[in-house]
Every structure is written in structure tokens, then in C-alpha cells.
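Only a part of the assembly is drawn; its chains keep their places, and the rest are absent.
As written, the chains take the letters A, B and C, and residue 1 is the first residue of each chain.
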């Protein structure tokens, strides 16, 4: 990984009113690399993702794309660079149906008008690779289950031809089977030489697919670890900021009971 | 205990009036609405010009209530604050204005009622007789119908907005004039709005049958504009008239699509009001102008100058609106009406 | 008891979700599905149509005149004016916004047209073009202040309501009411212009065109969907739909032919409705309007320029207000100072909402402008026929308006599922 990272954040800070959500954050993602971004609730992970995706402009610092500084002010800017994002808060239009949400902003056309047939066909294919069962691709998003919505959001990010895919807790609402499919998907993305940023609270998933783990704590970097050489305990300690935490205490207690 | 508010300075009205007018004298003119052309096109400029002529150092403060009695009450208070000496009020609502008139009188301000007789202690009144306007309309319609005016002849009547007290006067005058001579087969309010009037007229024509309509009454020219179009669409061939002598109405009269209008000569009305206002301002007697007396809705006896409205038809256009300088022949006879004008002997 | 251990079923995933209720074959299937839909509150414009029929029957029974063909002419003639304002408003309502300026803009437009074409003798078509452009520009200005400066649309257009009314008075200024000359678009929209000069063939040709193009569209789509292997509507259903439209179209043509034919103004109105419906449902611009109306933030994140959509929608609304103003002026034969009647604004909004467009954005069709105006014109005509006092008229109008929507609301109440947050 000596080549320039496809995406790099340099000293990024972001403030909301009286809350300093991010302070001097650094992050690098290379092509073909899966970076897991982990951290406590409210650590600033989603905020970081949104700054990259152009949802919030950054206050200070710089974003570099393939080695060159770029400015990302609007979601379009990020999309044109080749960033596809799955947001934690999904961001779907409740009034539109599944097909329309999938292709929103990137509709397929035929003689200048929407090609509903082609979109519907493509949507069915896409959803079946993620083994989700949705009663009909023509029902409004509002009537889908949490996991079904999540899968639609993930499928959305695969339309188009991104270079970096950002997944903010993509498997949070997913069933076991769908989770497995998404992890497979992440691996396929890596094979296609894309950069992937994966946010997750599930250490097992992180260890299964990530190359690197970046820890955020209270809006600041708190270490970057190669997955292979790092124990789960080290990562959890970096997340919680202490080696003695609810997780270790719980673990200790339950093993005690079991013994 | 600590003294009355306002007593630290001198009496508020006098202090502000000196501040406002710097010793000069202000007359307030309040007109009621803006959907009828007459007010800002004629009444206001004619009044202002006459005041300028009679009392060069007096100024006129103007306000239009936009059809709201509440706005008008606010405007009266504004003028009282500004220290006017005389108010000339064309009341949006001649009853509701009573408390404003009383408030003005309490400040020693003289009040002239203009066009509509305001209730309360009014000093003088200039107007046309509104019932008389209705009567003229009735006579105009009967004349235009000619032999068709029989007790069974069906007439469509579109009145003004019942929220305007004048509307009732017009209706009353008209009804008196035509009672027993024709059959009012349809009667509804057009709210002073051309589109509403046009729709109601269409409904009436459908209802009665276009061929059976022998005459149409429109309370004013604005509504007549819409009704004339409805008549054309429905194929109703019958006389129609309004009031106000609006330019478009005069043109329609020239073209023959409207039969008459009632011309309320604004110039004498506005100038009489200006004369009264200036006389009151200078503390002079008004008996030479306000020769009659009229009893208002509040029972006050008001010295009045009542002008006579004129029925305007194709025959007397030249002697009325043109002669009075209201419109020039060129204004009336635009390209669309050129041939009709020639036929009518206007050009 | 809660511990009975079943062996897990291990069936292969079926192609169609087994929980999706399919319509059974045959007529019985339709009836069942229909009953299910009505129960579930999923009934489209059915309640409004029922409301409309009830209105017709009520007025018709109280005054047989109401069933005369001239009633249809009246409605067809007076609908387009305010109806066009309503069409523009549907676009704005789809965004979840409101445009209070349409009444004033329509009044101003009539004034501008009158001054250009009558006072200054400009070529009438050029005057129409300039007027509509003015309306669009005014709308774009509203949209810009809303989208770029961030002033709520309600306030921007409330200011517009006042300002354009002032400008209208100023434009009409010295002349007051201006009689329009019967030329150009004005002739086309005013009372003596009927399709094919009122020849009976006119109405039927239009009806045939409508039915044919609808049939072509639906069967064409069915064929393409069948080929692509995605679900399609069965032929029987399409036949029923086309049949219903055919009955409506031919009955309307027949009734209008009994009187004077199909007013050209109505034809223009219908043509614009078809175009707008196409834009909203079949173009990506239309799709974006729905998206922004549904979820602004999601649309923004999908790369849609929310500001551009807002500006164009308000500009469309301005253009329709201008065209509506021209139509109202043509209908009444003159441009006057009362052209910006706030009542027109109210009726236009009411029409859109009665026809089924949501005030909260993202749900609606331009056809609701048509349906709503049909309801309103039907009530208005019924009341106009009776020569009622103003007080009674206001009361009846309000109550009937409410009644027309109550049917709809009652039917939909079952559907108002708790929705997801």
C-alpha cells in the first residue's frame, strides 16, 4: 500500500453549534482496502462519513482524492468523484416505491422518458443478490421493514460505478443471512479494487472483512490498527477508552457464572 | 397620583400637528376601495387639484382603505395623530365609521362625508343620491328595452356586494323604478366582481333560456364587463347597463354591447368636497355649498350638497364625459372601436 | 407449553412472496380485490367521483334544469380558468409547499396582456407569449428567494400576493378595466370558440383520440413488461379501465354536443393536463419533484439539486397562473382591477386538495385539478341557478365542499395505518 490513498482526510474538524463533533481527524483509504471505522456511540463516525459524502461541509482540514486536495460541498461533488454512501439514517423517500428509490437521481431512460420496465427488472436482480424478500418492488418504502429498507439503501450504492463505497452500519438491521450476504459483498468490492469504509459496532464482522481498523473516540483519532496483528481486546479498549469497561466486566461475570 | 399621561408635553394632538405640518394645514382624504376605477383615477386627483387651487398652502393626506372598514378606522386614527384639521371620508362602511368620526370630532377635527353618508357628528356631506342612481338605472333599462318592457318580460338582476351599504340603495332605487313594469326572474349578488357576475349571469341565462331574457341589470360597469361577455356567449340579445361611466363601459356603449351607464360627475362632486373642506379649514360658513339637509343613519342632520347623477347613453357621451374632460375622444375611440365611433358620430 | 420444538421448515425460496395476496381469476377475483381495496381504504379517486355524483343528483333533483346539456357547457367553459391555477398549484403542493401568489399573478398577467395587446396593439400571440414568460419569471423569482435565501415559500408568496396585486393596479392604472379584443388566444379561450366550430364530429373525434391513445399506451406497456418478464396487468383489467374511460369520454362528448360542442378552452385545459401528467410520471424531472416532496434530505443526498427543482416548480406555477389569468380574462371579456380575486386562490387550492393532492408533499396527480374543479364548478353552478342570498350561498358552498371531502376521508381512514416513523 505505498500508492497514494484513493481518499484521505487531513486534520478534519467539524462543529455543530456548541458541540465539537470532530477534531483534527485523519483517515486514509486505499484502493482494494477495507477500512473499518469504529468507535463509541456519538464518537463522530457518521459525522465523518457525512463530511466525506458532502452532506455537511467541513469546518477545517482537507480532503484528498487520489492524492489531490478536493473540495466537497454538496453530495453531487462526492458522487462525481466516485463516492457511494449508505447512510445510517438511510435517507430514502418514503413516498416512492422501491424501484424509484433505487434509481433516484440515476434513472434509466428510453427515448428521453423513464424506462420503468428496465429499472424494475434491474431492481429485482439487485435485490435477489442480497437475498432479501420484499413483497413487491412497487410498494412504497414506507411499508417496508427496517431490514428491507436497509437492503434497499445498500443496493442503491451499487448502482453507478463508485471508486469508494462507504457503509455506515449497513448490517445493523439485517438478518443473519442478509448480513452474510453484505459481508460477501464487501469482499467482492475489495476484489474489484474499490476502497471501502465500513462502520460497524460488531467486532466479529469487522475482524472478518476489514484490513485496517480506525478508532474514533470523542471526535478524535484514537489509533489505527492492522486487523491481523491486533486483538479484539485492544480495539475495544481503544473504543471505550479504558481496559476496564462494561464489556470486559460483563465477560468476566458471565465466564464466572459459567464456571 | 403621578399625573395624567401626555400632560408632560402639551396636548398631544396639538403638539403633533405642529410638528407635522409645520404651521401649514392638512386635509385628510379617505377613500374606500380600489377595485373600482373611479377613486384613484378621478376622485383623488380632482380633489387634490381643487384644494391646491383654493388653499395653496394646505396639503392633502390621502389613504385608501382597500375595501376594509377596519383599515379605514386605522387610517382615520393615523390622520388624527398626524394633526389633520379636516377629514373628508368616503366611508367603506357608513355605520361602522361612526366611532372614528366621533374620535375625530373629539379632537376638534371637522368631518366631511363624501359620496356615502357616514354616521356620527358629520359637518357636511357631498354626494349623489344613491337611490336616485338606482332609479336612473331602472329608467335606463326600461328605455332601452322599449316595447319589450312588459310585466312578463324576464329581467336578470345582478346586484353589488351586500357588505357595501350602497348596494342596498342601488337595488332599492332600481326596484322602485321597474316595479310592475318587468318581471325580475333572477336576482343574485355579483359581489362587485366581474367573474362572479359573469358566472351568475350565465347560470341565469341557461335557467331562463337565452331567448327569454329581455333585459339585464348590472349594478355597476365592472360587473357589466363580465356579463356582456356572458351574454355574447349565450346569445342573449337584450339591453344591459351599469353605473360609474368607466372607460370600458363607454366603449361598450359606443359599440352597442351595453346600453347605458349612470354618470356620476366626479368633478363637481370632488370639487364641492374640496370647497367644503377648505371652508371648514378656514372656519368659514358652508351654507352656500351645502344647501340641503340629509338625515344620516345615526339620526344626525347633515348639511348636504346632493348632486344629480346623469343617465349616460350613446346619445350624450359627447355632452357628458367628453365635455367634462373625463375622457378624450381618442381614449374612447381606440382601433377596436374606431368604426363604431364613426357610426355614433363621435369622430 | 412454549417449548414445543417444531422442525424448521426448509422450503426453497419461491419466486413470488407467498404473503402477497394475488387476485383470483375471473370476475369474482375483481370483485374480491375491489372489496379488499375499499376495506383497506385503497380506493383512488372513487370517493370523490361518488361525491360528484351525489352533488349532481342533489342539484338535479331539486331543479331539473340542472340536467340540461347547457350545464355541461357551463362547467366545461368555466373550469379551465381557475383550473389552470390549480394545475400550477399541484406542482407546488407536490413539493409540500404553497403558492399564495397565483391569484395576484393571474390578475397581473391579464393586465399585462391587455395593456400590451389592446392598449399598445402588440401582436396578440406575441403578447400572450410575453405574458406567460412574465408569469414564469415571477414564479422563478419566488422560487429563487425561497430556495436560495431560505425564506419560507408561504411568506415569499404572501409578499407576492401583495406586491403583484399592487403592480397589477399600477399597470391598469390610468385606464382601469380594459375590454379585450376577440383575437388570438383570447378568441380561442372565450365563449364562441368550439372544437371544429361546434360540429358534432369534434367531440367524438376527441373522444376517439383519447380512448385510442390510452389503449395504445396501456397495451404497449403490457407488452413490454411481459417481454421483460416483470409483472404486468392482465388484459381483462386493462379492458375494464379503457372501457370506463371510453364511456366517460363519449358521454361527455354526447352531452356537450347536445348544446354547442366542446369549448376550445376545455380542450386546451385537457391537453395541458395530459402533458403535465406525462411530465410528472414519465420524466426524471417529475420524479425529482416527487422525491423532493417526499424527503428533501434524501433527495439532496441522491444528488438532486433541490434548489433547481424548487425554482422550476415555482416558475411552472407562475406560468400556469399567467395562463389561468389570460383564460379568466378571456372568459369574462376584460382585464380588470378585481382580476386578482383572492377567492380564485382559495378555489384553486381547494380543487387540488379535493381532487386528492396532499398538502404535505409527495402525493398527488395533476388530474386532481380537473376532478376538484369539476366538483367546485358543479356546486357553483347549482348554487348560481338558485339565485340565493349571499349568506345562504356561502353556507351551502362550505358545507357541500366539506361533504365532498368527507366521503373521501371516511374511506381513507381505515388506510391511515400507523405508518413507520
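Here is the rule we use: contacts are C-beta pairs under 8 Å (C-beta built on N, C-alpha and C of every residue); 3 or more make two chains touch, one makes a residue touch a chain.
Only a predicted model underlies this, so the values are computations on that prediction, with no experimental measurement involved.
A.B. asks: Express the subunit copy numbers of the entire complex in terms of the labels on the chains shown.
C.D. replies: The complete assembly in this structure file has composition A x2, B x1, C x2.
Going forward, only the chains that are shown with their structure count from here on.
A.B. asks: Classify the chain contact graph as line, ring, star, complete or other.
C.D. replies: Its topology is that of a line.
A.B. asks: Measuring from CA centroids, which chain ends up nearest the centre of the complete protein set?
C.D. replies: Taking the mean of all protein C-alpha atoms as reference, the closest chain is C.
A.B. asks: How many Å are there between the centre of chain B and the centre of chain C, using C-alpha atoms for each centre?
C.D. replies: Between these chains, centre-to-centre, one finds 40 Å.
A.B. asks: From the mean C-alpha coordinate of chain A to that of chain B, what's the distance rounded to whole Å?
C.D. replies: 73
A.B. asks: If you average the CA atoms of chain A and of chain C, how many Å lie between those two points?
C.D. replies: Going by mean C-alpha positions, chain A sits 42 Å from chain C.
A.B. asks: Which residue numbers or ranges of chain C touch two or more of the other chains?
C.D. replies: Where chain C is concerned, no single residue meets two or more other chains.
A.B. asks: Which positions in chain A touch two or more other chains at once?
C.D. replies: Not one residue of chain A touches more than one other chain, so the list is empty.
A.B. asks: Quick one: which bits of chain B touch chain C in the complex? Just the residue numbers, please.
C.D. replies: Its residues touching chain C are 34-37, 41, 161-162, 186-189, 191-196, 198-200, 202-204, 206-207, 221-222, 225-226, 228-230, 232-234, 246-249, 251-252, 334-336.
A.B. asks: Okay, in this complex, where on chain C does chain B touch?
C.D. replies: 65, 68, 70-71, 74, 77-78, 81, 118-119, 121, 169, 173-179, 181, 190-192, 328, 331-334, 336-338, 341, 343-344, 380-381, 384-385, 387-390
A.B. asks: Can you name the residues of chain A that touch chain C in the complex?
C.D. replies: 53, 55, 74-76, 79, 85, 87, 90-96, 100, 104-107, 109, 112-114, 117-118, 120-121, 124, 131, 133-136, 142-144
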